[in-house]
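Structure record follows, encoded as structure tokens.
Of the protein chains in this complex, one is absent; all others appear in place.
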């Protein structure tokens, strides 16, 4: 028996705005009706704005971000292709494992979990690869497991500096629509996200941005694929349809979610995420704790992984938060299990929600044995929030 | 453009639990179907448990608590009847005004807004009224405008001590289902509540507990009434029907809401409200501010009215909370306008929600010019919450 | 265990459109917020268009149409006032009873249930009433119990011809927003409807149109009232607020419902109701059965009451429809119980829904013992529908 709302601070699925929930509560409909495109074509157009691409295609696959990862690989690469990847958290790790399963020859750079993408190392290897054996470079723009944002643009520069033709893959699952992502400017060929993060929907859609160069590669790619065949999608999407039954209710939610993002303004969305995240980081600092992010310059604006003090099991913090305070934090994953808990702060969020997360983290840390001064983190975040204008104020001032 | 949830801390309508919202999202149905009573009869039975009556009737009127007030009066009293009432806040004031409009001869005891119901004064007047001219005594169990709970049982004792036959009316709009109310034990004849407070529903139902003595009085009452005729309701309700179209969707919500109350246990619900309210009061104390409640012994467990410091307009606190932080506090009413703002803490609530209210009140007070130490109120409430077991823990321990 | 949708053909509550259901599924909100009027003021403005009044006020009372009836009477009349009413169905009968309870001196014209409002008789009595003892004339524009629409405009002409100052009351509960109603043109002083009929919402709002003349009468009316005090409402409504907690979720639904009515166009809404009703009436004729409406010229476009053949209990038809076919018809009321069942055909409706009602009525009539040729009524209605353009076609042609 739980009372009150469930305070959801996992880094996805994120809190779905009321208007989006309303919009998804629809009866089923004929996805082959002649007016169906009136709903779907606008989604592709607006997703292009979110991905910041005018030259690429957007594809929405029924499934998850993981499926979109797979589609990105199987549509553009060939068995045995050499690819350059870094492993610095659970999700970059899972991407490596998928690439290996799918038969790629993965050149893995293993880093501390909490490090950012190794731009310099990438640059060196690309520069060394005169034979262009490397067919693709993968960057996890936001490592959800550690709360670290990496520099995709820098990897593009490394490619350009080396005059290297490899495809550039970017995992934007927990960044796109929350942290600036520029598909065209950065020359990203395969950009991947899911519906349940910055787009503020339930899980159910894997979404890709696919460059013209990627589609060119697809023409000769020999990996086996059917469900994830991008060219089938793109052909059907042209008139607003899909090769197999799509989750129409999510499209209605996505329509409303994109409306909200456009109404707030993408840059305002990013600024809000940064502002709210700054408050969370100030709280962690006030507690005298560390984030998993090695370098503060790469601390993520969508999720913060907090290291518990020695002797305090982060799983206790989470369990107490959930059982006593109806609050869901993200867990530490893999080697970070028990060592960190995570506060997701992306999507449909405001100051009050972040302060709730901080206040409940204080209660949970305390109960788990950590020496945390009640209210200290809250006060630090309040100081940040009081000093910077809200989105509402920014919009009003424009 | 608002982002994140609206933090709703008005003292009603209160936050509707998700399960209740789900349950209300139904298509319309035939309220005269032969199986309709299967839904409604259980509601009456469980509302009796909430009102703690086995001998009284429950009536659900389409309308609001205000309508239920009117029904209580017009069904049991006669034009010109003398009644005893106190005015110590906006809602007791409105009840006085209604009684006057409806033609009663109201003996009003005017008190400071923030005082509790004047039991001793009531006792004296009842004792003096040897002729039994007073036909009814009215007690506002919880003055929503000031955050003051009064002692209904003591008024019953005063009636008994004076051997006085007057009817006892109790306004339980913001107390019933949140603060202990004992219709039978206290000999309450007319108990009034609304759907949008402790019952955690939208507004739309005025709910009455009506004693056998009240129904006896109704037989000879000569006040004009039609819509609010209780005997019509009670006659139709016997088989689960209503004299005119009821809001069936609210009945589905009420079913779920009562299920939740019963699952938590009424006494646990009261304990939770007390515990959560104690945290809010600790925060007010930590800020160095006063509540509107004159005597801490009568401070309400469902709403706290907070006096702003001299020079700080409480309306600014509210406006800032709403415009900057998407947070709704209750306003000061009547003479308290600009002098207090209110935090409603009743219904479907938990620690995180109260801490949110406190943290956002700190931000809003600060921005409105009050000298409040960030985090001070939050820490005080956290200390209370950390020291006392949650409902979940209590239930687990049983 | 019921499967498939419940086919709801009662004359209210009517089927709520999906978009309206979506819109009502909102969390609670502060009904005193400074931007609340942005929602509510537009409702009053659009309801004026629905009532076709520019000079009158609209009032929305938490409650039902019955409550709005009471408000109409108690705000404008005085105890003992003589009023002219006809009784020709259950709802006109209930209105008579209410008027009597509220202390009016009712001049009742009793007619066969199935007759229309007795315009000529009204005219004669008004003309005879040189002393203007009659203070109000009541017309039930649509008698929901019998499926008979009466001529309100003719009663206005009768008043004018007699140069009589009586107020004109019109019950538009099951007509307004479905059948043409012209408050200003017809000089209606008190027009009453509810949310759960043509406005396609759940029950919960009684809605009044109040003329300037009615408000003038209200100034001197001495009937006791508080909850239903119209002047309180109108004063608060001016800025978008309400004297006590209104059902905000219904306002969101009403916003969407009015949007739909305006998008379809009021006159198109009326034409659609007439067209769909014509099909239902053609079916009844094809079955060889009679409607309760005495004169086909007054047959209602929102509900049809169908007389079962001798020896066939209409309650069996309803019970079979409900238990076997998950279909809800309206019952015969009062003296019509067992003699008629009703098909409500108002609100959010289309051809398919009417054909469903007819097809299931055929199955239910047959099972109840009536000699009805399967498909005969359906074919008759199909013939009507095939011969006349749909609303969609009409709109497309414009």
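We just call them A, B and C in the order they show up, numbering each chain from 1.
Everything that follows uses one rule, which is that contacts are C-beta pairs under 8 Å (C-beta built on N, C-alpha and C of every residue); 3 or more make two chains touch, one makes a residue touch a chain.
Note that this is a predicted model, so its numbers are computed, not measured.
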| item | value |
| --- | --- |
| Sole residue of C:7, C:52 or C:252 that reaches the chain not shown, by the stated touch rule | C:7 |
| Residue of C:78, C:100, C:127 or C:390 touching the missing chain in the full complex | C:390 |
| Residues belonging to chain C that touch the chain removed from view | 1-5, 7, 15, 17-18, 25, 260, 263-264, 272, 323-327, 348-353, 355-356, 359-360, 362-363, 366-367, 373-380, 382-383, 385-386, 390-393, 395 |
| Positions on chain A contacted by the hidden chain, ascending | 5-6, 8, 10, 12-16, 21, 24-25, 27-34, 61-67, 69-70, 74, 79, 97-98, 101-103, 194, 196, 202-204, 223-229, 243-250, 319, 322, 328, 331 |
| Touching residues (missing chain, whole complex) on chain B | 18, 21-23, 25-27 |
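Going forward, only the chains that are shown with their structure count from here on.
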| item | value |
| --- | --- |
| Interface residue overlap between copies chain A and chain C, same or different (over half shared) | same |
| For chain B placed onto chain C, the superposition rotation in degrees, Cα atoms, nearest 5 | 180 |
| Where chain A and chain C are represented by their mean Cα positions, the distance between them in whole Å | 53 |
| Chain B, residues touching no fewer than two other chains | 5, 15, 25 |
